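These notes are about the structure you will find just below.
Here is chain A:
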Amino acid sequence: MAHLLSFIVFIPLVGGLLVLLTPKTYEYLYKVVTLSSLGLTLLLSIYLVAGFDTGLQEAINTEQQLQFAEKADWFSFSLGSLGEISVDYFLGVDGINVTMLVLAALVLFIGAISSWNIKKHQKGYFGLYLLLSTSVLGCFVALDFFLFYLFFEFMLLPMYFLIGIWGGPRKEYAAIKFFLYTLVGSVFILIVMIGLYNSVYDPLKTAEAANLSVSGMNTEQIIEAVQQQVESGAIAKEDLVKSFNMLHMANDANYIPGSFLDKAGLSTVFGQPARWIAFLALLIGFAIKLPSFPFHTWLPDAHVEAPTPISVVLAGILLKIGGYGIIRTAYAMFPDGAYHYAWLIGFVGIFSIIYGAMNALAQKDLKKLIAYSSVSHMGFVLLGLSAMTVEGISGAMYQMFSHGLISAMLFLLVGVLYDRTHDRMIENYGGLASQLPKFTVFVTIAFFASLGLPGFSGFVAELTVFIGAFKSEATNGAIPFWMPIVGTLGLILGAGYYLWTLQRMFMGKFWVKDKHWLSTLKDLELREYIMLVPLVALTLLFGIYPALLFDLINASVISFVDHISPLAK
Partner candidate 1 sequence: MIDLHEILTFNSSPFMYLVLALMAVPLFSFFTTGLFGKKAPLWASFLLLLNTGLAVYLLLTNIHAELQNFRGQWFQLGNISITLNIMVDELMLIMSVIVNFISLLVHVFSMEYMKHDKRLSLYYRYLGLFTFSMMGIVLFYDLLLMFVFWELVGLSSFLLIGFWFEKKSASLAANKAFIMNRIGDAGFITGLMILFTQFQSFDLEAIKTLMLLSEIEDGNWIVHFMNNGEQVFNSIDGRWLSAAGIALFCGAVGKSAQFPLQIWLPDAMEGPTPVSALIHAATMVAAGVFMLARIFVILDAQALEVVAIVGAVTAFMAAIAALSQFDIKKVLAYSTISQLGYMVLAMGIGAYSAGLFHLITHAFFKAGLFLSAGIIIHQLHALEDKDVSFDPQDMRVMGGLRKHMPKTFFAFLFCALALAGLPGFSGFLSKDAILLNLSAWTDHKGGGFYIPEVLAFATVIFTAFYTFRMIFLVFFGEFRLPSLIQDAKLKALPKDGNAKLMVPALLLGALSLSLWFGFTLEAEGSWLYHLIETPVFLVPVSYAATSLIDIPERYFEALHTIIPAVSIGFAFIGFVLAYLAYKPGAKLEKAFVNRREPVGPLGQISFYHWYQDSLYTKIILPFILLLSRCLAWFDAQIIDRFLDGLAKLAVVLGHVTKWFDKYFVDGLVNLTATTSGKVGQLTRSIQSGKVQTFVVMSFVFLLLILLLLMF
Partner candidate 2 sequence: MPLNFVLFLGALLFCAGLYTVITKKNTIMVLVGVELMLNAANVNLVAFSRFDAVGIQGQVFALFVITVAAAEAAIGLALVVKVYQHFQTANIDEINELKG
């Protein structure tokens, strides 16, 4: 199927337009359109995974490793003596983003089901939701930095309104906070993006622009020839075609000699090599999204105020864009920076793990607790990445996927309770297990999944991160031995805050603060089962049969680690 990725990305947008065109008298159609377009997206992305070649082993910065790639010139213009800028419409999947794409499609679909009881301004809500879907999906498959940035920024707009209009009491504050934080992150990314396009050229297009004779050469030979000629200065500066292609950016040979972010690393900013600073800027930009300490404080506010489906999407996918961005841009483009700052990243990782868990322990609001647990779990992603080993990177990616499923489940469950009582305070409930046994079963499953019980996907992820992180000092020396060992504290604290919450809210004698809740506290209904059961099943599936996911990412992760770790040892 040609243009499969374009279909996946833009079907929700078409759905969104349909929603906007549907008159208000047919209000019920909004949900139908939303659900069917996201359902179609999900089906297509499953179809994509089914056709994904898991054995494809190519260097991570070449286009040969991409599957379902689509590339077309979008626009280009001349910069006179500085050469030419070319922006492509470039989508593609490899082992690094294929899991994220499926996760996004799944969580968006489930989020759509959980949007069923949105009453206010349905047209606006579903329109924005579908717009958000397109930008999220696009963000994961865009391989042109310009396009990626466009999708990345475009997420903010629907998200801002979805929190700001359909949110809780302090929705305006939360929405603006979310917006500002992410925007600050984007600024860092933008700066690096500008620096990058000034420094990176597209060898194929340059060959065309410089009228190199290429007859009888295959693509790789052309690229090599161009790179040699650029190196020796045989190609004039004005003939260089600057590129936003992320894969080109990940290849040292495509950096213009003497440019700002040149591989020689002669330029400095604040006395540090420019490449390190660029790495740091990308890292901060995406760490805000991830979020990691100390940029995490937008998350609890945004979660507490956002409506349930938006919390689900926020925790389930939006945070993963942070992790994915770090892998795809910061690590792939500046592995030297990654190695230099590995200690810092690892430290921030374990600090986030423990700090998030400690904060979760002190929370009184159930949703805030889960938000902080997200901070803690995202710390594992950083810890895994900082190790720069195959196991560490795989673990980080597994953790992102697993946390997407589990946090979606957790926020849905909070939503279930909030729908019934409009209260999320832990202290206002007691012994819910006897009143809501089925709900309690799901909460227990979700809590145990989240605290990393074997059999659930979270365990595989955390274990892989740990063994990968520990391997680091023995193999490449990126982070010291003690970091993963200290990180295991997160496991203990995780059990602590989840079980304590379970004990306070669900065990003991049934008790609720407000008598009126007695009539509204009903056990799960069919729609809620439809959302929760698949998530539980998938969490279990990926916990019991991790090969399902590892097979998809293994080849890419190996070449990714080959790409980033020539420095090691």
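On the choice of candidates, all candidates are chains of the complex that A comes from, given by their letters.
The definition used in the following text is that a contact is a pair of C-beta atoms (placed from the backbone, for glycine too) under 8 Å apart; a residue touches a chain by one contact, two chains touch by 3 or more; residues count from 1.
Not measured: the values here are computed from a predicted model.
Q: If you had to name the candidate from 1 or 2 that touches chain A in this complex, which would it be?
A: 1
Q: How about chain A: which of its residues touch candidate 1 in the complex?
A: By the definition above, chain A touches candidate 1 via 177, 180-181, 294-295, 297, 355, 358-359, 361-363, 390-391, 394, 431, 433-434, 448, 453-455, 459, 463-464, 466-467, 469-471, 473-474, 481, 484-485, 488-489, 491-492, 495-496, 499-500, 502-503, 506-509, 545-547, 550-551, 554, 557-558, 561.
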